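Supplied in structure tokens, the structure appears directly below.
Removed: one protein chain of the complex. Kept in place: all other protein chains.
Per-chain numbering from 1; labels A and B assigned in written order.
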Amino acid sequence: MTDTTLVAEHPLLERFPEGVTPDERKGYEGFIVAADRLVEFATALRDEFGYDYLSSVTGVDYLPDGKMEVVYHAYKSTGGGALVFKVQVPRENPVVPSLVSVYPGADFQEREAWDLLGIRFEGHPNLKRILMWEGFAGHPLRKDWKEAYFEEEKKPFGSRWPGGAVHRAEDENPFGKNVVYPPDFDPEKWTPVGDEALYAGLREFKKDDDLKTEQVVVNLGPQHPSTHGVFRMVVTLDGETVVRLEPVMGYLHRNHEKIGERNTYLMNIPFTDRLDYLSSMSNNWGYVQAVEKLLGDKIQVPERAEYLRVIMAEFTRIVNHIFAIGTLLNDLGAYFTPMLYALEERELILDIFEAVSGSRMMCNYFRFGGVARDLPPGVYEKMRDLVFERLPRKIDELDRYLTENEVVRARCEGVGVLTPEEAIAFSAAGPVLRASGVPYDVRRADPYGIYDRFEFDVAVRYHGDVYDRYLIRLDEIRQSIRILQQALDQLPEGDVIFGSPKYSMRVPAGEAYGRVEGPKGELGFYVVSDGSANPWRYHVRAPSFINLTALSRMCEGDKVADAIIILGSIDIVLGETDR
Amino acid sequence: MDTALLIEWLIKSVILLFFGLTGFAYLTLLERRALARIQVRIGPNRAGPWGLLQPLADGIKLIFKEELIPPLADKPLFILSPILTVLPALIIWAVIPWGRQIVIAGREINLYLTDINVGVLYLTAVASIAVYGITLAGWSSNNKYALLGGLRSSAQMVSYELALGLAFLGPIMLAGSMSLVDIVEAQKNLWFVVPQFLGFIIFLLAGLAEVNRAPFDMPEAEQELTAGYHTEYSGMKFALFFMAEYIKMIAISAIAATLFLGGYRLPFIDLPPILDPVVLFIKIFVLVFGMIWVRATLPRLRYDRLMALGWKVLLPLALVNVFITAVIMVFTG
Partner (left out) sequence: MLTNWLYVGLFIIVALVLPAVTIIVPRFIAPKKPNRIKVDVYECGIETVGEAWVQFKVQYYIFALVFLVFDIETVFLYPWAVAFDKLPLFAVMEGVLFIALLLAGLVYLWRKGVLEWA
């Protein structure tokens, strides 16, 4: 976090005497940049100040002030805290210059902000809806947008039985009747605008080819066995070769953030479980961290809880990576055997999650100021056994079976290469970034919790291909086991939560960005509080979503079979991608 | 042709087809059970003891499934192609010898349907027909995945057919005959896998590719093409493709056993002819199990690498193999 004195004397203010001012609202940080200076500011930030990694772009609707604000979080890829800058524009017809030319990683995030908040990004190459469908009426994250059968602005609702009768949403949701279209929109006559241009490639002949071959547009997904969910890739194929690839998503969109803004702070913890449903513990941590930042020194996490958090987060990383390796092998066409071998270990770890939290996947374990429960008897021994005996052995076994396999190597090496520069530019995170040779790990670059106490290496590989993205997951599992061994050895006795558990808490007004190194990459939660019981803004920087920005780049020119394994090597979970 | 002969022949045909079908049915079960074991699972075990009725249940289910024909598809070809795929898998059995002569009720009966003097040629010819079925299935569906799968498989199957055809040459040269019975008899004391080891390996690889099994299951390639050439097929038409694949698996194993592993014979031991089919069955079982094992173990090759393997490795190797065999045979007489 940058503190206010630092902001006031920041060299950026000298560099931009006009158009850049410190954000002086209470509880806020960073700079407010005038819209017309934004691109210039960002370019300078990237080239002169070393903030080359744009982590998060999102918008906030300040309805009472009549302002729409776009918030950017930039980091140095060498580590350190965030540089936050904001652009404020009027709420009606907000227009902000696009930063895609400076940070290509802003692409999807700006599209998302346009889609959900209606902020128009001038100069964006492909500004169309990304999570909602074309023809959706309005921009749902705007505070004055109300869904069909809107009940109340904030939870907890006044009554669950308004008018004394039980009432169920599904009863008043006859299919199709709850959909509103924009006035000039006819769903029967409409053809997708963006797709039309995309499909035009179908009729293109390759000019330099004396034998005319037509390119075929094929949809891989949404109902496809290996897109890991309802994810769609529109692929233009020249024979077997991918000429163009356009990811299409949003099939699982449920407007997580709007629901999050209706919820109370505490209600959002189980809700984050539903993002990346394979690693709910890490999701919890990211959100809890953001809210704890807002709470500031009103809350201290007890020592034992800090250790438990690390233990659970690292177990989650193992679960996720082992699953990712399994599914990647499945994408390679290995018929489920590696997958099931991997799942066997996953189940053992899920046993531990179940023991501590009562649930195998939707753990809901973290709380503001600690964790929900202490370890039940016997679990500690079980964890020790796993971490010291079984897991290291099993990981070596996986390594032995897969790493040197001829087919795996032939299929993965040199496929889907992402250079370090591209990886940073596209805001790739986690294993995707590190496999490209950028040793950036939030646990080291910007330590949170008690990660600064453990000895571990930031896994890094240098080729940036699918094979390295596979290897780096093995490396990270090994590092996680290392951390776990230390954490289990040092685990102190004591409380697991600060004070007594509370249902609602008073969160001071302000903003906070909590980020953790989730298994899939940097998972950030941007929370704005207006001092009431519900967050004013709740934004998720979803690594599965942002890592996809680089997908087209990685796939073009490769074979169609490669596109599948490249997607597999990014490791997405649609619950998080689509939110 | 006298009636007794005709009846004998008819009974043999029906028995052969019956065994082909049962073999297919239980091979699916074997595969599912074996895969499950390899993958630390149990596999289907509910229908009947040890799941033995599972194939029957699957069959009944498929018969009662609605069959869809896409309106944009080429209907005659769409219906013809599964037939064209399954037929070669069945008729290839006509020349594979299951044993010598046995005597039942004073009548000498050959344990093979027929012994034509160009048996090996017949095998290659029949194997080629299957390409049409798959290609036409892919093309007639008017579906992009199916088209890609169909084109892939045609290119793949013809590529590996060359290596397969050349691998046949070794045993032919050693036996001096294209009749499969002669080839088996020539292996009385020495299986051809010993002098033709390279040929055997080429045959196994090309054979896997020819029946579209992992790691060469490109035409289906579930991960990319959902189901490849049979994406649009449902019900019993789908079952026919499935049947063809599994019967071909058995057939290619039987051919490998016949050409390289002494067919229905054991070396040095003279079993009574009635046990010949058992010997062949054991060899087929071992080879088929190997195929299942490979499927459980290996990921899929990428298409361009598969073609490269066929043209740049297997084909030259097969040619060199023939070349070396010829030279050695000249020098050793």
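Convention: a residue touches a chain if its C-beta (ideal position, glycine included) is under 8 Å from a C-beta of that chain, and two chains touch if they have at least 3 such contacts.
These numbers were taken from a predicted model, which means no experiment stands behind them.
Checked against the full complex, the one of A:13, A:34 or A:216 touching the unshown chain is A:216. The residue touching the chain not shown here, chosen from B:159, B:196 or B:258, is B:159.
Across the entire complex, the residue among B:35, B:111, B:169 or B:279 in touch with the chain not shown is B:169. Touching the chain that is not shown, out of B:7, B:42 or B:83: B:83 (per the contact rule at the top).
In the full complex, chain B makes contact with the omitted chain through residues 1, 9-10, 13-14, 16-17, 21, 63-72, 79, 82-83, 86-87, 90-91, 94-95, 113-118, 120-122, 124, 139, 141-147, 151-152, 154-155, 158-159, 161-162, 165-166, 168-169, 172-173, 176-178, 226, 231-232, 235-237, 239-240, 303-304, 307-308, 311-312, 315-316, 319-320, 322-323, 326-327, 329-330. Counting over the whole complex, chain A has residues 195, 199, 202-203, 211-214, 216-224, 232, 238-241 touching the chain that is not drawn.
Operating definition for what follows: only the chains that are shown with their structure count from here on.
The geometric centre of chain A is 49 Å away from that of chain B, both derived from CA atoms.
For chain B in complex with chain A, the residues that touch the partner chain are 35, 38-41, 144-145, 147-148, 152, 214-215, 217, 221-224, 226, 295-305. Residues of chain A touching chain B in their complex: 216, 218, 220, 224-226, 237, 240, 329-337, 340-341, 344, 405, 407-408, 410-411, 559-564.
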